[in-house]
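Submitted below is the structure of interest, expressed as structure tokens.
The complex is shown incomplete by one protein chain, all other protein chains being positioned as in the whole.
So, chain A:
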């Protein structure tokens, strides 16, 4: 058995299926004990990366390491890694107890009975030991799959879309449950998902993957507040992207011209130095105020908007504001009572703090990473 602890590292990992490059020269370090999410749309290479860590797929080039041990050439059954499969892959001919005890028995662990029993208690299924998997609900099967992998105390636990088959309410519940279990056991979790909300809820660190490469890696707040690419800006939450031109510098900020209006963006949040750029602002960072109502000293302002749509959604009101250059911007306003409710056709200014916008490369596709309805399940 290889060394069982340490960081999980991918060094220059490439995986090709024929001509298709699923994973392209991937370098990645997952710190020991972290809850790490690989987030991306289907076909981005996240599951392939996970399967290479499990040993179910062999990389075309590169190395996989745990700590200092190279596990690239190890067969799956010799790796200190366990997987929670997307379809759970529970053994239908074995009872819940035998499913969970499977790995312990194969390794000849003496007190497998007690360990299995304890693990069933941890996932709150101790009354179900004698049942068969088909006699359990989806959520229960999911917990059996988790217990079956966790009971082996692997160095790294791999989770392949573990909550994908559950309904929304159960998924929320399991997200909290998974997070609690990870904190309890302290094992490194690598969680593959296409659900950005799920990744942000659970993970300490998220790597956003697209077309076989990592677009950006960081804490959920970093990725959300300061995305580096249009893909990340759109895939995590929603963004307004406006075409702008960098015209100069003022202290720690870049000055940009946005359809004739001057805007400042903090340099640390600007991922271009000069020329054309996408100015990005999250909808909830924008405030829409009736034209000429207030003094906006120190804030960025875009004037000349006209409310074209109002949707009341309880905690907030979502506005679409048509700008003079034809683009419609989204504004989410919390219903705290501090904002004046706006009506269809009102003329408004859009206001935000300079620390809330970001500047992205204009060559990138403004629609990259946007959810199409069939992706968003």
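Rule of thumb we're sticking to: contacts are C-beta pairs under 8 Å (C-beta built on N, C-alpha and C of every residue); 3 or more make two chains touch, one makes a residue touch a chain; residues count from 1.
FYI, contacts and distances are computed from a predicted model.
Participant: Just by its UniProt name, which of "Glycosyltransferase", "Pyruvate dehydrogenase E1 component subunit beta", "NADH-quinone oxidoreductase subunit K" or "ABC transporter permease" is the chain not shown in this complex?
Facilitator: UniProt lists the chain left out of the view as "ABC transporter permease".
Participant: Out of A:6, A:103 or A:220, which is the one that touches the chain we can't see?
Facilitator: Missing-chain contact among the listed residues: A:103.
Participant: One chain isn't shown here. Among A:63, A:132 or A:271, which residue touches it?
Facilitator: Among A:63, A:132 or A:271, only A:132 touches the chain that is not shown.
Participant: Kindly state which of the options A:92, A:326 or A:343 is in contact with the chain not pictured.
Facilitator: Of the listed residues, the one touching the omitted chain is A:92.
Participant: Residue-wise, where is chain A in contact with the chain that is not depicted?
Facilitator: Within chain A, the residues touching the omitted chain are 54-56, 75-77, 81-83, 85, 87, 89, 91-93, 102-103, 106-107, 124-128, 132, 134, 137, 148-149, 152, 173, 177.
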